[in-house]
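Note that one protein chain is taken out, while the other chains of the complex remain in position.
Chain IDs A, B and C follow the sequence of writing; residue 1 opens each chain.
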Amino acid sequence: MNIRVRYFARLREKLATDQEQLALPVGAGDVAALCRHLAARGGVWAEELGGERPLMAAINEELKPLAASLSDGDEVALFPPVTGG
Amino acid sequence: MNIRVRYFARLREKLATDQEQLALPVGAGDVAALCRHLAARGGVWAEELGGERPLMAAINEELKPLAASLSDGDEVALFPPVTGG
Amino acid sequence: MQAIAICEDELPPVAVWHAGACVTFEGRVRDEQGRVVALEIEHYPGMTEREIGRIADQAAERWPLSMVLVAHRVGRVEVDQLIVRVQVAAQHRREAFEACAFIMDYLKTRAPFWKKEISVDGAASWVEAKQGDRDAAARWTPADGH
Partner (left out) sequence: MQAIAICEDELPPVAVWHAGACVTFEGRVRDEQGRVVALEIEHYPGMTEREIGRIADQAAERWPLSMVLVAHRVGRVEVDQLIVRVQVAAQHRREAFEACAFIMDYLKTRAPFWKKEISVDGAASWVEAKQGDRDAAARWTPADGH
């Protein structure tokens, strides 16, 4: 299952990347599982995505809870709580 | 005790007057007593000021309850509930 | 800063402000399904300005505001023209929203204006005060826990 992951704001800066393509095992689960997968890289990945810091997620440009399931071709965005307005 | 009484909106039209000077006995009481005094004229005065229709009052350009006391030289305004804004 | 304008002609333009947040309310003459062509607005010169000043002062006591402007038409106002503008600036949005709504609710129930509707056939009738406006103003009194 292929997904694109995008990072914004503090995450984009800390992870030093704004997006990447990932190939995950089929049925790899939900956004939280994706975060665990990424946090396993260690370093800033563990710091930012290991569950210590508040995180929001969108799937295909729509806000979703971390328990939302992923499908092949999804664009997942991970970002800190929004601060517009 | 001399007071000026002003009428606005529907009252001004129905009573066919916008203001008058009145000489009342000293200690003539409150706005409600003034209304009874005026309503005793009968006709439209009784209809408008006899207690059947909602009424607001101001003394010296400040909203007051009908139980507010009058003093010599006061300007009393009587009018229907306001509808601005 | 507080300013009150009672206008026989068009309302002045919206003011420039300097703060974090600004909420502006504007009301226009509605045609009421084509029935109404204009309003005639009577007021109590002198008291009108003083009462609106008291309402603005009360708002400034309840919330930290940096600007309150109230402008209101009197005389004949045609359908679709502005009747009233209340513009409130504050550091934070909640204060600006609440103060602006408070001023409108009090203006509707305390400022000495009376509207007369002029209909298509030239007939004129005084607008009756609405219970909804009295209820809206009552929600700001301490008895309601606000």
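We adopt the following convention: a residue touches a chain if its C-beta (ideal position, glycine included) is under 8 Å from a C-beta of that chain, and two chains touch if they have at least 3 such contacts.
The model shown is predicted, which means the values in this text are computed figures rather than measured ones.
The missing chain, though absent from the view, touches A, C when the full complex is examined. Considering the complete assembly, chain C touches the hidden chain via residues 14, 18-28, 30, 80, 91, 93-94, 96-97, 100-101, 104, 136.
Residues touching the missing chain, restricted to chain A, are 6, 8-10, 12, 54, 58, 61-63, 77, 79-85 (touch as defined at the top).
We take it that only the chains that are shown with their structure count from here on.
In terms of inter-chain touching, the protein chains here follow a pattern that is not a line, ring, star or complete graph.
One inter-chain figure worth recording: chain A and chain B are separated by 72 Å, centre to centre, where each centre is the mean of the chain's CA atoms.
Distance between chain B and chain C, defined via averaged C-alpha coordinates, is recorded as 25 Å.
With each centre defined as the average position of its C-alpha atoms, the distance from chain A to chain C rounds to 49 Å.
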